[in-house]
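Heads up, the thing below is written out as structure tokens.
Our next item is chain A:
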Amino acid sequence: MLKKLLKYDLKYMLKNMSVFYILTIFFALTTRLFFSLNQTIIIQVISQISVGIMYALIANTLINTLMRSWLRFRDSIYKDEAYLTHTLPVSKNNIYDSKFIQTLVFFIAGFMVIILALFIAYYTKERWQLLKEFINTITTGLDFKPVVFISGFLAVVFLELFNAIQCGFLGIILGHKKYQNKTAFSVLFGFVVYLVSQSLVLAMSYVVGLFNESIMNLFKFNYLVDTNAFKLLMILAIILYVVIIFITSIICKKELNKGVNVE
Partner candidate 1 sequence: MELLEIKDLTKSYDKKIALNNINIKIESGKIVGLLGQNGAGKTTLIKLINDLLTPDKGEILVNGKKVGIESKKIIAYLPEKTYLNKQMKVVEVLEYFKDFYDDFDLEKAKKLLLDLNLDINQKLSTMSKGMQEKVQLVLVMSRNADLYILDEPLGGVDPATRDYILDTILSNFKENASVIISTHLISDIERILDEIIFIKDGSVILQSDADSLRNKEHSSIDEIFRRMFKC
Partner candidate 2 sequence: MDFVFDNNIPIYIQLLEYLKIYLISGTFKAGDKLPSVREFANIFKVNPNTMQKALGELEDMKLIYTERTNGKYVTEDEELIKKLKDDYAITLAKSYFQGMKRIGLGKAESIKYLKELGD
């Protein structure tokens, strides 16, 4: 049944997001096109407009994915569409998992579109070389392979954002246990859950620090960050976020299974 739920959840998101993806890529192309033309004043103006729109669309891709994931979650579990969602012969876990995977998929898709757009708009051999060198300077100091550094960094950013989305889900679930001001409570609880999750990451890092000096040094401001600690911290952050995301999703499902109250 998860497959069937997912089919419709993905379809819905694709229907609503694809137009933004196409626009983002389109304006990345126009940006590149206008920059490659002879830069008369008019072309310059048009180029700048194109860049502006592209960045707006890039921001939109992120924000839209975020907001749409939350709103879609709320609508299909607590609003009118909930009348269908909760009367389908599927488990609450499946309903949650479907939303979780849908969000994950479209978050990754959004990331890819953004990277692709930037690549289209700005790629030249020289710039690529410059970027490589820039990363190399950072990573040689940190004893990292550039690829590992980049993917590690992206993974942390991605997990951090994804954690925020899921904290929003839990906030929505907790907020809708209230009988009034559900939206306000959802935002409030979401924020609280997010703070708690961040503090947990910090606390757990500290606990790890008790057993590892180089991590502990990060908590002491008078020490310079040593290269080993940075690497460890990145790995630690990834593990901790995965754990936190896992725990939060279990709490979400548990709360959902206690039952809902749809207006």
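With respect to how the candidates were assembled, all candidates are chains of the complex that A comes from, given by their letters.
The working rule: a residue touches a chain if its C-beta (ideal position, glycine included) is under 8 Å from a C-beta of that chain, and two chains touch if they have at least 3 such contacts; residues count from 1.
Just so you know, these numbers come straight off a predicted model, no measurement behind them.
Peer 1: Touching chain A in this complex, which is it: 1 or 2?
Peer 2: Considering all copies, chain A is touched by candidate 1.
Peer 1: Could you please specify the touching residues of chain A with respect to candidate 1 in the complex?
Peer 2: Counting only chain A, the residues touching candidate 1 are 1, 4, 7-8, 12, 15, 80-84, 86-91, 179-180, 258-262.
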